[in-house]
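For this view, one protein chain was removed and the others were kept in their places.
Here the chain labels run A and B in written order, and each chain numbers its own residues starting at 1.
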Amino acid sequence: MNFLKVIFFVFIKDIKDELRRKENILSSLFFQLLSLVLIHFAVDMTSIDLSKEGAGLMWLIIIFAGTIFMQNIFRKEEENGVFLALLLAPVDRAAIYLAKFFVSFIFLTILEVFLFFLSFFFFGAAVFDSPLQLLILAIGVNVGFSALGTLISSLLINQKGSSILYPLLLYPLLFPLFAAAAALTQSTLKSSLAFSDPWLRLIILFDIIFLAVSSMLFESAVEE
Amino acid sequence: MILKKLLRKWATLFSILALFTNILALLMVFFYAPTEVQMGEVQKIFYYHVPCAIASYFMVFISFVFSIAFLVKKDEKYDIWAYAGAEVGLVFILCVLVSGPIWGKAAWGKWWVWEPRLTTFLIIFLIYFSYILVRIFGKQDTKTLKVASVFSIIGFLDVPLVNRAVYWWGSIVHPKSVSLEPQMKLTFFVSLLSVIILSLSFLFWRVSVDERVIDND
Partner (left out) sequence: MISHLLQSSSKDTSFYLFLAYILIGVIIFSYILSLFLKARDKKKE
């Protein structure tokens, strides 16, 4: 089967599965709402200022919610042994990885849009001042986030203590990406997103390196 | 598998070398190197702080190279080296993280300042600590070896990005490398050499005591 066809096929199947099972996406969406309420009571915040610490706070919630989602992205294959069948099929493994990557990517974007909307609703965050730039930034972050998130998730299939190890492995690696995201969110509200910004270049570099390396490493990571 | 006898020979050789060079380096640090005028005595931390940082980069690089070799060749002997490199690297990262704040306390009056280079090392410490956690969780099955080697590769590639991010984030300026007097330079190179030799002797010992290295004598 053709490389792109495989990606498309697995991608559609997975999106349908996620939407039918709902548990993954619903729990991460619910988690975001929960964290916003907790933040209000923990630091007595009534408004989120995205040009200051608020930006970091947003991304922190996204890291946690994204973790909840991506940690389980291979769960159903793990449960019913489909993953082995998928690997036995005569298709390029990188295609399977990329399909899973796109699924994570799509759902992370949904999570972020939802979170931005919630933070606008509850805390009056200025997300609609420059919505397009914020969305571009979110997409940039999601590429790197889901590239690594999907890879680590696939590494930990059938691994002892995987639910504990998942965040412990992922977060140190994501550090540069989220430092860049927080910094850029703050500056986006003051000025527009410029390609010459070193933070933006860092995000793009991170995306390219880890998407390429992950799709290469996936094959050796999953073979039995 | 790895020839244990040869390995032990190298390990012993490097340990003896490390012992002598380190004694020499310490003597030079405390009695030969002049005291720096601005920072005073505490500047002498530099002679082990910086070599430890270089040695830890060297060790995690070894782990990176052997992890790739393991994934390509699928031979477990490469994994033994990769594990050893990361573990020894972590020991030296710890040395950097311990001596850095002490220097900071003497220079700035605070134990921890979020200073770029030190913060980079904190994040590298987190990365390689989780590497060791994977090993502890998974014991010795082949799956764990794969997880660890993939993680080692990604972790190593992440280091330059972490470094850049920390630099742009932090506004505090690291003490600019002071212009070193010839005596200081000599002391620095001796201690750098001694720490590198020490790290290599650790590496060889660590490989030779790995459970997977079979006794063949």
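By definition in this document, a residue touches a chain if its C-beta (ideal position, glycine included) is under 8 Å from a C-beta of that chain, and two chains touch if they have at least 3 such contacts.
Everything numeric here is computed off the predicted structure, so don't read it as measured data.
For the chain excluded from display, the touched partners among the shown chains of the whole complex are B. The chain that is not drawn here is touched, among residues B:7, B:24 or B:94, by B:94. Residue-wise, the contact with the chain that is not shown comes from B:198, picked out of B:122, B:165 or B:198. Interface residues of chain B with the unshown chain, by the touch rule above, are 26, 34-42, 44-45, 48-49, 52, 88, 91, 94-95, 98-99, 102-103, 105-106, 181, 183, 198, 202, 205-206, 208-209, 211.
Going forward, only the chains that are shown with their structure count from here on.
Annotation: 32 Å between the Cα-based centres of chain A and chain B.
Within the complex formed with chain B, the residues of chain A that make contact are 148, 151-152, 155-156, 158-161, 164-165, 168-169, 171-173, 175-176, 179-180, 183, 198-199, 202, 205-206, 209-210, 213-214, 217, 220-221.
On the chain B side of its complex with chain A, the touching residues are 71, 123, 126-127, 130, 133-134, 137-138, 143-144, 146-147, 150-151, 153-155, 157-158, 161-162, 164-166, 168-169.
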